[in-house]
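Here the complex is missing one protein chain, while the rest keep their positions.
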Amino acid sequence: MAAQVDTSPAGAAAKPRAAWHRRLKQVLPTSDPFAVAGILIYVVFILVAIFADQLATHDPMEILFTDTYKLARSLPPGPDHLLGTTNVGRDIYSQLIYGTRGALLIGFAAAAAVVAVGTLVGLVSGYLGGWVDNVLMRLADIALGIPFLPFVVVLAAFLRPSMWNVVFAITILLWPNSGRVIRSQVLSVRERAFVEAAVVTGASKAQILFVHIAPNVLPLSFLYGSIAVGWAILTEASISFLGFGPSDTVTWGYMLQDAYASQALSRGHYNWFVPPGVCIILVVLAGFFITRGYEEILFPKLRR
Amino acid sequence: MALLSIEDLSLHYVTSRGVARAVDGASLSVERGQVVGLVGESGCGKTTLARAVTGVIPRSARIVGGKIMFDGMDLVTASRRDANRLRWREISFVPQSAMNSLDPVYRVGTQLMEVLTDRGGMDRRKAKARAAELFEMVGIGVDRLHDYPHQFSGGMRQRAAIALGLALSPKLVIADEPVTALDVVVQRQVLDLIRRLQQELSLSVIIVTHDISVVAYLCDAVAVMYAGKVVEVGRAADVLNAPDHPYTMGLYNAFPDLERSQRRLTPIAGAPPSLIDPPSGCRFEPRCPFSIAKCGEEPPLEEIRAGHRAACWRTGDAAELREKAADVATWEQREGVGA
Partner (left out) sequence: MEYIARRVLYTLFVLWAVASILFLMFRLMPGDPRAAFIDNTFTAEQQQLLLVQFGLDQPLYVQYGKYMVNLVQGDLGMSFIYKRPVVEMVMEVLPNSLVLTLTSLIIAYAFGMVAGAFLARMRGTWVEGVTIPVVLATRAAPEFWLGMVFLAIFSFSLGWFPAGGASSAGITYDSFWQQLVSPDYWRHLALPVITLTLYLQGLPLLLMRSNMLEVMEDEFVTMARMKGLSEWSIVMRHAARNALLPVATAFALGVGFSISGNVVIETVFSWPGIGRLLVTAVSSSDYPLAQGAFLFITVVFVVANLIADMLYAVLDPRVSHGSAG
């Protein structure tokens, strides 16, 4: 039996490791130039986040003074302060650097959580079916019926502002999108020959689900993950801007809120509020580009 | 003079993998009131050739040579305006899949009216009467004009597509696999309808099909295409009863008859060659059970008898080849060769 299966295309059933390997190769979309650009942007930001301590010139929250012991407030960009200072004398460049770490941390944590929950629900719901499927999908309906940002505002206000609460809020509202799509993918995958082969050879339910079916929905999970990173960063920025953001982390959203509340707009301190916005655009845009790459992998007929 | 005569037409597709010579110097003529079958396997260029006559070819397609003479005018070089004037009024089209070719968001009647008023210049009252007349003609209840395409059965959609094709009383109708998507019983009904209407209206029709029995049932003349070229052409009865090209002989074995389907079917082994890089010499040679050394050179399409032409070096032995071709074993020997 095993020998027969090996020579057929269904051989994947006998070699789950090969299946994972094959899928992992598809996980990074490197054939599309836009996707490559997106990955490059990510790499740069990730490096900035990792080496924030080395790249920053000041403590982002420290109130700085000039050589003449005056408060270094609202300084224009210059050699000492690459992007100038805030109205209370904090170094904007250093905030931007540490803000990268904060934003990416929240972005990736939320994306990971969204994808983990979405994939798990999709797999279980699609494979088990029945009442489990029904309950999970009704939960998804409810989560999708909740207006996103208002809910995060209410939740963040209740849970005390912190990074993990923002991640939590994003996760419980965004999982249904990936969960639903992965569920339908599981429904089609489980009818395929190699799954049947695994059933015949007596694999356990968990084995079939995680060894045979899961690798096939992995690219979809990553697609939704790359969308969720951008969503999470945008959401964090909005929440922070509204004043419900994490009080323990410097993020781009915090910088924008600070600038807005400190009259940076009327004073024309573009050096304060433009850079964080541009960083957010770049990261989210990178997510779009990578998504495009995944779509080419997943739906090759779209290629023109 | 023939109503339509295609002379040495070449049409290429520019693709990312290269230039595909979909139609490569094909000639064909259609007399007034004549039904001409255009047969061959899928991917042999027959649909492309037929669609070129309508003047609507895919974006990537280019006509690189030859003429399409219709009623004295060359459609290849005609101005947009002149060519457009003929569309649907003189040359209309009946598609393979009426489901996809009717606009899903408009009622079938509306789509008929659109052609009648926009292209036929009728006022609404006249157009309405004509639409009802057309539906009656193809055997659909007039009340169904108010239905949407998805509310029709497959056979009704095909009838509606025929009504649409005949709306402006064209001289030439091009039917692209008009019955392929239908089940056998409905196929027969639609073919009967086409034959009846063709005779009543003395239409000229080009029927594109991969099914030789459709040709036998409907056509006066037939052209057999292979790999972008016409390899045999003549009166339908002639070509079917006494084919001179081995490909035609092979096709004949490969399809069931509408009348008697007990005959054993033998597909031709292998597949048509790539049109990007076709074999030099006779293009059928790699799959031909009767190939000889000479077949490395390209055979011309030569007149064998009056009105019957074939492109094969062995037309002289045709009678002998036909006998061998009737034997299933001949084709099985070649199995795996061109695959």
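Annotations for the structure displayed:
Per-chain numbering from 1; labels A and B assigned in written order.
FYI, a contact is a pair of C-beta atoms (placed from the backbone, for glycine too) under 8 Å apart; a residue touches a chain by one contact, two chains touch by 3 or more.
The structure presented is a predicted model; accordingly, all values stated were derived computationally and were not measured.
Screening A:Val36, A:Val88, A:Leu187 or A:Leu242 against the full complex identifies A:Leu242 as the residue touching the chain left out. The omitted chain makes contact with just one of the residues B:Arg32, B:Arg62, B:Arg89 or B:Arg188: B:Arg89.
In the full complex, subunit A touches the omitted chain through residues 138, 141-142, 145-151, 153-155, 157-159, 230, 234, 237-238, 241-244, 253, 256, 259-260, 264-266, 268, 270, 273-274, 276-277, 280-282, 284-285, 287-288, 304. Listed by residue number, the positions of subunit B touching the unshown chain are 54-56, 84-89, 92-93, 95, 97, 100-105, 107, 114-115, 118-119, 147-148, 150-151, 153.
Here, only the chains that are shown with their structure count from here on.
Spacing of subunit A relative to subunit B, judged by their CA centroids, is 54 angstrom.
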